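All protein chains but one are shown at their positions in the complex.
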């Protein structure tokens, strides 16, 4: 067991003295500038993970090896991210873990696909569908970057029309009209297989429920998760004043035999 | 790919017409009685997962192959369970996945240990400590039952005094005085390694924060998750009237070098 | 200024040592029995408000002059109560206070009507409509009991068909189909007058919104309030484990001129 030492090309999480967070790729000869001064990235190469250094203006900079979630959160994106609270819940209720075979759609920016792929390694597989070639191409680059490309199949296609895989353990559906994917997911899932869909609005949830009940699914549930950050400091402990009020509803169901 | 067929000794999840849920082990010759009538378990053997049958009084009974979470939720227990919302969040923020090496304490009824072990298979390891031999023995039986015994080491001992493992990816601490485990976890974790602790009260959180800050951890956060169940039915959709108001605060931190 | 002394016929709030709460009317010669022993109500007559006595088994019993809210909460009822959090919000956003003239429907058990009437005294008026004569009769008895009968007019009639009053300050509508009352409330309210309706389901809210927008109202909002009880005790402080997950959505709007 050897200590992790930062190398050229590594992505590192830098947390500044003022608690700002940056994901930075190490390139020798490059400087990383913040409003709290800069650091020379060359100085980080060869340093151990978890090291602390100072910017040119004396600000403390902590440098971490990112967790997988850090990497996901810092993926560039144009669409809504799936939040950690929701990612975790999806993992827990779907039972997705090492060896699971999962269909996921739409690929989008790849955050949800990457998280699921991370969990099913090395023997499982994620089959991620998106109608837009552009999303598939971007996600391919990212999955390679994240070291996940061997465990995911990125497929251009409409998950609502055809899923070629069969006997899957779970379907995780994050598209605007999830009810359109009920039939194809029913065909692709094992009996007892788990459906999870994400929808921000109540009307989407109602329509998805009706399609699931009509389409051979049972044991339906719908939840939403609220995350409260606490500010913790002796004598001044309280929930944070600002919070995210809503991200998505999560609908789950299971395939029964008809 | 072959369809799953129920066999003698399988655990199955039975959902009744009135939405009651039972985990039942299949034994030929046994009957399973509910307030909605009984079913003869012999009839289930050889049936496919996801099948639907009727009790002697005509009630519909759906029979599922349980997800891993189902198995956890139905473990007999004397102490407070860790809730799915919290399990999932722990998985997401800790980055625990296939191959991770994790210390966990106290073992207790084994729910949290089992969930982490499920995620680190087959190449990772969970080292689960508990001071009480009784808990270690019970957990050993359960991990065998869940097929996880090869991926976890259950150890009688006080996680606050000594963790023999080194260079671990994460420490997940669910004991009444988590601040006492800060030093031993610091020694056991890799730099950048993740601390997650669970505490129901604010004062525990404050004391843990102070110990973490004094003990070489940084990037602290504290959150709580609220889960709302929605009742979904066209024309009658609303949040459920009853909800769990609190389970635990989750404190996270990362090891820095000193 | 003289201290309040309990008299024959007074309603008192008794809080037992185990924190159980009872509303009791004082009758000399009567005993009040609880699982923590009994007290002789004769002994309370002539005692000051806020006194403490012991049951025959030695349990501490605190005896308070009830607040108006206590009286409301303990009204016998067959239908859903309006919760204090919602009552207070209705008062704040509607601007109902001394002198306000308010239409309210349906009277139901009279809790909401009584609360509003309490606030508009002595110069304002509440006009409370209910289609059921039985509700009007029961509410009449209660308003008399609460000393509010001079400030409220209880009227059998359908608020959706006709409100005879004009130039009202606010309309507070707690009926299953509030959208049916939009037209009559528009006619009855002053310009800038405030609409508040209570509906437990999302679909009711959507339909009410559409009727309000079509019916001459503007500045719409919809909120829900979550109340968390805290268990406070040094070293053990946390939110309560159980909470009410939902009571009602509150829709507000204001009349504009067309």
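As written, the chain order gives the labels A, B and C, with residue 1 at the start of each chain.
Quick note on the criterion: contacts are C-beta pairs under 8 Å (C-beta built on N, C-alpha and C of every residue); 3 or more make two chains touch, one makes a residue touch a chain.
Since this is a predicted model, take the numbers as computed values, not measurements.
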Absent-chain contact - pick from C:9, C:98 or C:176: C:98
From A:137, A:161 or A:240, residue that would touch the chain that is not displayed: A:240
Listed residues A:140, A:156 or A:229, member touching the removed chain: A:229
Positions on chain A contacted by the hidden chain, ascending: 200-203, 224, 228-229, 234-247
Contact footprint on chain C, counting only the chain that is left out: 1, 3-4, 15, 48-52, 62, 64-70, 84-85, 87-95, 97-99, 115, 118-123, 166-167, 190-194, 202, 205-206, 209-210, 218-230, 232-234, 237, 249, 251, 254-257
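Keep this in mind: only the chains that are shown with their structure count from here on.
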Longest centre-to-centre distance from chain A, chain (CA-based): C
For chain A paired with chain C, centre-to-centre distance based on mean C-alpha positions, whole Å: 46
Gap in Å, rounded to a whole number, between the CA centres of chain B and chain A: 21
Centre distance in Å when chain B and chain C are each reduced to the mean of their C-alpha atoms: 43
Multi-partner residues of chain C (at least 2 other chains): 202
